[in-house]
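Note that this complex is displayed minus one protein chain, with the remaining chains in position.
Then we have chain A:
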Amino acid sequence: MIELKSVSKWYGSFQVLDDCSTRIEKGEVVVVCGPSGSGKSTLIKTINALEPVQKGEIWVNGTPVHDPKTDLPKLRSHVGMVFQHFELFPHLTVTQNLTIAQVKVLRRSLDEARKRGLKMLERVGLMAHKDKFPGQLSGGQQQRVAIARALSMDPIVMLFDEPTSALDPEMVGEVLDVMVSLANEGMTMMCVTHEMGFARKVASRVIFMDVGGKILEDCTKEDFFGNPDARQPRTKDFLGKILQH
């Protein structure tokens, strides 16, 4: 479904991704973790070309993302993305947030878009807030709307970039619950997150990135958590740190 082949990226002379390769099969849930600045956000954004790369190949569902001739808006319209800071459109109501891209990008009728959008809103449990503006919702609610917005586009894969790290602790659970249920329904997902409980519960694989933009580990959840001796020292060190609290 998704394939990265020797992807490298530089900002000027500063390398942020160093020869990254991985594959994500349909229905897999891949968790990406690693220290701050290791390039996790950059890596996940290369998949829908929000971040262009200088070297390597990226394939999504048979589409060459690295190819300058690829119709990127069309590709992105069926790759869902959820951001750390939600990025709902503050000048639009919740319903408008859910429908605008369906209407303008997918060319659905407003009726159809509303039906689809509200169904997704229902599924994240926020039907009562459909006419509010994003600024009137809590962080956790905004993030759930953001997930519903991405789902309304009928994505073939969902990308999450630290979806819970801007939330107050008591709101993390409600967002993770939605993500777990998505995973259980067989959605293909790539999640940058440090919620190891989530990883243990639903991840198929875990990728660990280290400073310099290198993929240091790319293994099954069972290996990642259950077999510490097979892990790199850097990984053990990192896991030790984040599992302490």
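The rule we apply is simple: contacts are C-beta pairs under 8 Å (C-beta built on N, C-alpha and C of every residue); 3 or more make two chains touch, one makes a residue touch a chain; residues count from 1.
One rule holds in what follows: contacts and distances are computed from a predicted model.
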Chain not present in the shown complex, as UniProt names it (candidates "Transcriptional regulator, PadR family", "Glutamate/aspartate import permease protein GltK", "3-phenylpropionate/trans-cinnamate dioxygenase ferredoxin subunit" or "Carbon-monoxide dehydrogenase large subunit"): "Glutamate/aspartate import permease protein GltK"
Touching the absent chain when the full complex is considered, from A:Ile2, A:Ala101 or A:Ile215: A:Ala101
Among A:Glu87, A:Glu112, A:Asp177 or A:Asp223, residue touching the chain not depicted: A:Glu87
Interface with the unshown chain - residue positions in chain A: 45, 48, 50, 73-81, 83, 85, 87-91, 100-101, 104-106, 133-136, 149-150, 153
